[in-house]
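The structure under discussion appears below in the form of structure tokens.
Apart from one protein chain that is not included, each protein chain of the complex appears where it belongs.
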Amino acid sequence: MATRSWDVGILGATGMVGQQLVRRLEGHPWFRLAWVAASERSEGKRYGDTPWLLGGSVPAYARDLVLDKAEPGRAPRLVFSALDAGAAGPLERAFAEAGRLVVSNARTHRLADDVPLLIPEVNAGHLDLLPTQRAARGWSGAIVTNPNCSTTFLAIVLAACRPFSPRRVIVTTFQAASGAGHPGVASWDLLGNVVPFIDGEEEKIERETRKILGTCTGRSVMPAPVAVSAQAARVPVLDGHTEAISVEFDRVPEEAELAAALGGFTGLPPEAGLPSAPARPIVHLREPDRPQPRLDALREDGMAVCVGRVRRCPVLHYKLVALGHNTIRGAAGAAILNAELLVARGWAGGGGRSWS
Amino acid sequence: MATRSWDVGILGATGMVGQQLVRRLEGHPWFRLAWVAASERSEGKRYGDTPWLLGGSVPAYARDLVLDKAEPGRAPRLVFSALDAGAAGPLERAFAEAGRLVVSNARTHRLADDVPLLIPEVNAGHLDLLPTQRAARGWSGAIVTNPNCSTTFLAIVLAACRPFSPRRVIVTTFQAASGAGHPGVASWDLLGNVVPFIDGEEEKIERETRKILGTCTGRSVMPAPVAVSAQAARVPVLDGHTEAISVEFDRVPEEAELAAALGGFTGLPPEAGLPSAPARPIVHLREPDRPQPRLDALREDGMAVCVGRVRRCPVLHYKLVALGHNTIRGAAGAAILNAELLVARGWAGGGGRSWS
Amino acid sequence: MATRSWDVGILGATGMVGQQLVRRLEGHPWFRLAWVAASERSEGKRYGDTPWLLGGSVPAYARDLVLDKAEPGRAPRLVFSALDAGAAGPLERAFAEAGRLVVSNARTHRLADDVPLLIPEVNAGHLDLLPTQRAARGWSGAIVTNPNCSTTFLAIVLAACRPFSPRRVIVTTFQAASGAGHPGVASWDLLGNVVPFIDGEEEKIERETRKILGTCTGRSVMPAPVAVSAQAARVPVLDGHTEAISVEFDRVPEEAELAAALGGFTGLPPEAGLPSAPARPIVHLREPDRPQPRLDALREDGMAVCVGRVRRCPVLHYKLVALGHNTIRGAAGAAILNAELLVARGWAGGGGRSWS
Partner (left out) sequence: MATRSWDVGILGATGMVGQQLVRRLEGHPWFRLAWVAASERSEGKRYGDTPWLLGGSVPAYARDLVLDKAEPGRAPRLVFSALDAGAAGPLERAFAEAGRLVVSNARTHRLADDVPLLIPEVNAGHLDLLPTQRAARGWSGAIVTNPNCSTTFLAIVLAACRPFSPRRVIVTTFQAASGAGHPGVASWDLLGNVVPFIDGEEEKIERETRKILGTCTGRSVMPAPVAVSAQAARVPVLDGHTEAISVEFDRVPEEAELAAALGGFTGLPPEAGLPSAPARPIVHLREPDRPQPRLDALREDGMAVCVGRVRRCPVLHYKLVALGHNTIRGAAGAAILNAELLVARGWAGGGGRSWS
């Protein structure tokens, strides 16, 4: 496959996820950030002059980009959307209609019948929805979404457990501040506290998981027969959502069998060669007190789901702790990986990459 | 009932729970703190000269007490034990043998067949073990214990649910720093982090709950037929353990029925008149994002278990969030309430209080 | 003096300071909260139905008050203002013009020539500005202000040092989250961080201090000849501003002399009998590592300034650490104390209290 690159754009480039996209696109082997847009009041500003929320400064390569009007005609073919759910609906549809490939982190279209809710290692085949989507909607572009952050980590763990047919899952989340965006949760509300409610989060985890693990018929996705019950809480952590998970299986594995399935999970054939795909989507930590968000969220460059404390559950079959970086594996990194899959499958034009 | 008072002592008076005992015994209507002891290296020190971990200063009334040798002969009849588990074993036994009524917060004797694991609102009848304990061990005193903090909150919730026969319970805890004592967890390890492991905690929750809710035969306690699965984590919170709970019942109540059972739970007959008993052992908060440790842990003077977010669980039957103050309802306040019950039942001598 | 009470109102009753006012007016011996107002979008709401930011719940006594239009005609004679600076200007003037005694925490009028910037223990005589204020502005009411929170603590310390004529002061502040109101600082920005900038804060500390300590001529206040240099930072603390202070004096005291002046400071004659006046405006802590915001901010019911670590400074003369509760002694409690002084001096009508 000849080396070539694709221009990409970002809708919502000034938020927490937008900035993480900018940071992770620096030096990307396939993508070149050529276009950024945000809300109307940012139009015309130099990207380097907008407040940078992450450590250090705006990456030098992106400083002189100017925030453009959020109109499809000005954008390259491949556009990441880090928009809020409200803005995402009409804008993403307009971009897709106008021939743009929208790789979205917003929740708005995730559960639409004809929109892939995509994790390359888990359900790359759901891209088969795209012809249906285009035909039904009359779009020359398309929308592909990645799941909610907490859902992503759970779904990757459950995908690794497919040999044992997970049927019932109870998950409690410890979610980081960055998951609420910026300004997000007030420091007065979160310092030294646990807020046991995140609006809509539990529903997303319960529903999206079943679609992700479901079977794609080409026209839609038949949800997987797995019941999920989630309790979501915000904790005073910066990055990294921790999840306490209990699972019941149809076929109960030995503990070693389960550990092997988790640690050995790959999902993607190695020949896929997606640049952002972690060597190991799941890193199984054996220390008794891991994973921990501050120590483990950045493993595999933030693209791994770390699991630990795999043990028998006295109520369901097994319990374990999982952890993922919510704005990387759970958002910006997830979207970039999805875009890489689109390119590899030829959806971004240029013949695609060799693997498909 | 004539007004009278009992001298009490504290073993382990300089730790986090010992200090909470000192604070809560200030102005207590029945008890007068007359004796304090701690480790050997504290012997002879003025209590007011030992480092005070809680807000403000050592209560004035206790400043001039001198830390004594931890020997039964020097202690009053009623002795609270806030000792570490290691020290608690031999010391508590020695005190009980020597005629002291040991009201212990330590885990050491909790699961012994003939030792009440007592929550007055839940299982006051377990005091029937005391004659067996004394006879079997040849003690003129006795040992009574209160459960682990996280267990206490869960057990109170489940006791309120007895009309529906809870059978399977999954609980994830968000535990506060004070639960680890002092110095406890290093700030380097806890700041901005979640530590998903607390040594022995999950086992305590799983086992103690069944004993607390069990049936006392007089000789021992037959554990309740409830399966509990716990995942325990430490979070950067000062006081207050939050618990995300899912429960399966034998008889599934309507949501309103469950809410009524929780909010209406009393356990103790009002005529008991124990000074530390909260008006409502369970406070049901209706706001969608409560309870929260920083805002709710001190309700009912720290003696309530707050519950909220009662709703259907897609896997078991119901889920909810519970919260309790770990060093008050979960430790010092629990022990004082136990001592009050002992007094009321006549175990502390002096004819007891009128209710029994 | 006959016992009587005054109806009071609160402008800005739903913010952090407004709620602290509501909490501290509960059971106040002189004042009865009769009226609350906030922004237009709150009008008509039951006070108990607005989000309560402090621990526990809205005090029962205030729950059924209804948020009224912010118009003077509807308010009692004595009105506390916890408004934002923007809203405070026109509203406070309108209330004063309409005969209301406005006791304000807002910064807007603090530096006006004819407005007292009042700390009862420090400059009660500045109330002599009120006749000038009324005459010049043609008001039948008046405006009295309390200083910025950080300024208050510094000014009380310096007032205690008056015998030694402080001339140059360098202060660095460690300010709590509650000082920014709600939502205030985003948790993403403050968790595990120090933000070394608070807009306008340093200027307030530098200017207000000189007015507070200045000499009232009746027409205006001649600023005290003390140079103040402040550096203000936000830290991840909930309540309580800590200040590291260095002072140069005209007359350098011995260390014991300075300590005696600090610990013995009263400012108000005991016969004043203002209900919110702390027994000791300055609490001198002798432990080497105090004061600390979490442990000491609530001393004297939040109305004390705690000082500690008084020692020689190798550059100026002495250095020390001071601490105050920013929404109590630095805001709501300060305003209530000011209102009490107004009552005692007869400004609230009804003949005043006996001391003047």
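Order of writing sets the labels: A, B and C. Residues in every chain begin at 1.
Everything that follows uses one rule, which is that a residue touches a chain if its C-beta (ideal position, glycine included) is under 8 Å from a C-beta of that chain, and two chains touch if they have at least 3 such contacts.
Since the structure is predicted, the reported quantities are computational estimates derived from the model, not experimental observations.
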item: Hidden partner chain, touching residue among B:99, B:184 or B:223; value: B:184
item: Touch with the omitted chain, as defined above, among C:34, C:233, C:260 or C:298; value: C:233
item: Touch criterion as defined above, residue of C:28, C:45 or C:309 at the omitted chain; value: C:309
item: Listed residues A:192, A:214 or A:308, member touching the removed chain; value: A:192
item: Contact set of chain A toward the excluded chain (per top definition); value: 54-56, 191-192, 238, 294-296, 298-299
item: Positions on chain B where the hidden chain makes contact; value: 16, 53, 177-178, 180, 182-192, 236-238
item: Sites on chain C contacted by the missing partner chain, in the whole complex; value: 168-170, 172, 174, 191-197, 206, 227-229, 231, 233, 235-238, 242, 244, 246, 288-295, 308-309, 313-316, 319, 321
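In the analysis below, only the chains that are shown with their structure count from here on.
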item: Innermost chain by mean C-alpha position; value: B
item: Geometric centre distance via CA averages, chain C-chain B, whole Å; value: 41
item: Distance from chain C to chain A - Cα centre to Cα centre, in angstrom; value: 48
item: Multi-chain contact sites of chain B, meaning residues that touch two or more partners; value: 191-192, 238, 294-295
